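The complex appears here minus one protein chain, its other protein chains still in place.
The block that comes next holds chain A.
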Amino acid sequence: MTTRLFGEPVQRREDPRLLTGQGRFLDDLGSGALAAAFVRSPHAHARIRDVDVTAALDVDGLIAIYTWEDLPERVGRPLPLLIPHPALTHGRTAYPLARETVRHVGEPVVMVVATDRYLAEDACGLIEVDYEPLKPVVGLEDAVQSGHLVHEDVPGNIGAHLVQEVPSASGLSAGEAIDAAPHTLSFRLDIERSASTPLEGRGVYARWDGADLRVYSSTQTSTSVRMAIAAALGLPLTSVEVIAPDVGGGFGVKIVHPWPEEILVPWAAMLLGREIKWTEDRREHFISSAHERGQVQHVRVGFDDDGRVLGMDVRILHDHGAYTPYGIIVPIITSTQLLGPYKLGAYRVEFSSVYTNTVQVTPYRGAGRPQGVFCMERTMDKIARHLGRDRTEVRAANFIQPDEFPYDQRMTFQDGRPLIYDSGDYPEMLRLVKELIGWDDFERAPNRGIGIGCYVEGTGVGPYEGGHVQITSDGRVHVSTGLTSQGQGHQTVFAQIAATELGVPIERVSVVTGDTRRFGYAVGTFASRAAVMSGNAIALACRKVREKALRIAADALEANPADLEITEGIVHVVGDPKAAVPLSTVAVLANPLRYAFDDEAAKATQFSGQASGGASPDRPPVAEGDEPGLEGRDYYSPIRSTFAAGMHAAVVETDPLTAEIKVLRYAVVHDCGKLINPMIVEGQIHGGVAQGIGGALYERMVYDSHGQLVNASFMDFLMPYATEIPHVETAHLETPSPLNPLGIKGAGEAGVIPVSAVIASAIEDAEGVDIDRMPISPSELFDLRG
């Protein structure tokens, strides 16, 4: 038997390279390239009266300065609105360089190209932009109440408005069900902004050889960047290659595309006939990439004596920042995933997505779910408190039961498809998490609290991904898929899948991702989808290759393919290890040759008598319908998302004097279906929990009333260090997905999703005051104590 690698905690194969500084990130490339830098708006909202570049022209090493007026019509168009939605009635996107108006601090206004970045920044500093400041719109309440507009043609700053409503089984609307309920509560919740803040910012490096354009980008989707560049620059797709080199984290911000720089840098490279590189610096990342999370939620809920929710009505104000390139995916996810593992009587959710003069909002790990889960889990805790019941009992009373799958929530999910959960076992998950944290034996003590949070996460969103697998005559297996990697461990898990499917040692498998030269069709790495989508596509491609290998080997061994198996890279007859042929030879035989360039190849030449089909002079060397080579390509396209779930619990301690908040224990039970590599899944969860603790206790984007982001550095934007993250205890539950061949669900975002809800639950338990805002700092807890 071949070692079955699927499901094993195989060490990450990419780590030795990345941990010893051998990674090749965007800024490691193009050392001889010209450097681009940008003059960015210092105002949140202003009209551009004039741009005076005179003083900058004297900078030694200056190559070019571009404003919007310099851009050709095609390049100067507003950036695409990537995900249109009928409810997004007033979608607006930015120009690559500001045209007439700037709408947030950090919006690019002028592009400078110079021989190095120092000089480019010197020139930027000498360019004088004359602004006429306009009234900025900052904060959600300001957006809907002040009367000032971010976009003159968007009344009330409302970009989108969407209502989804599910009546109760007896036909009551949410409002009617709440009014008729024995108990009702209403309250308001606030969630502040945070951001992906990957260690590596964005970056683009382009070179043009007169006919073809090659672009490297620190992106989560090279195939889509390629199409966007080809469209903007009017190039045939076949003349554009896009490669994602090693990428130092994405967490959502790099799925947005094309960023202005992804169009402008290649355009200037073509125009100047020179290599150009732009590497985002940290301040640029804070003020010009993307943020997320900011919402205000108004909740009304009606429930019975057992805490069963009979009706729930949620009204969300969602802060979209200045532009909506990624549509309204985030508030749609909040609205739908708010439901979690629960079946409600009646549900109505309404959101308004509003413009403000701040950095645009696009998905950040969790993508609207942390807000939705915060809303639902705060609701569950408040119901329990109102009824004087245990918080886990109230949750259990609302769970979808294991025999109710597939469970239709009767809503429309972010993929435009029905929100139908494929599988899960929530009661068992609750039992496990209570056991792990010791819920029933928790010793009550002053300033100590325990909290819990549950979520369901739609993962593996379509439309598709593909995989290509080739076995070469040295016996090596080359796997490629179009989506990109940002550190997830794709080199390891995709190799585990291929090694298991093909029966080869993992050392012989190599994996290439995010390179349009190797695989041109892909969507991208986001929405916890890479393992589900590319994993299944690669498995299907491997199965094609395996079938062909067995067919060719059966010919060579004069055996029946059904009697063959592959172990350690060798095809042999079951029960007869001597009747064997290595895959390397099968690969040789699969490719009839005229020329013998080495001894192995000689076996496949016309006089060897061994080549596939070559034994019979009556058949063509490559049979009709067959192809030379031992390779296969396949795609996986699911009917809809698969739904992973998790439950977290934590014990916190608050300092009675200083109001400091310490997480003493953190427990996670997680179900992402069949595990490909439990160690990597745990790593994903640990990292997610760390980001979640950032969102719960540390991170916020602090805009002042002028729209200045006053904490735009890692000095003042407090990403937690390892010292702030507790040990995370994990347990897994595996309810396979019936939707895909491998039975897997996504795990990338999971860890971050319920953390704010869990920490709020625990602090509330410790302090006895309502925790209705996130994040919460010691200073704020001090204020709440009064």
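Quick note on the criterion: contacts are C-beta pairs under 8 Å (C-beta built on N, C-alpha and C of every residue); 3 or more make two chains touch, one makes a residue touch a chain; residues count from 1.
Just so it is clear, contacts and distances are computed from a predicted model.
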For the chain that is missing from this picture, which UniProt protein name fits: "FAD binding domain-containing protein", "Spore germination protein", "Branched-chain amino acid ABC transporter permease" or "Membrane protein"? "FAD binding domain-containing protein"
Of A:S31, A:T54, A:T238 or A:S779, the residue touching the omitted chain is A:S779
Contact residue for the chain not shown (choose from A:E350, A:E660 or A:D770): A:E660
Considering the complete complex, of A:E14, A:D27, A:D122 or A:D634, the missing chain is touched by A:D122
Touching the absent chain: which residues on chain A qualify? 117-118, 121-122, 125, 281-283, 657-660, 698, 700, 702, 710-711, 713, 716, 718, 720-721, 723-724, 777-779, 782-783
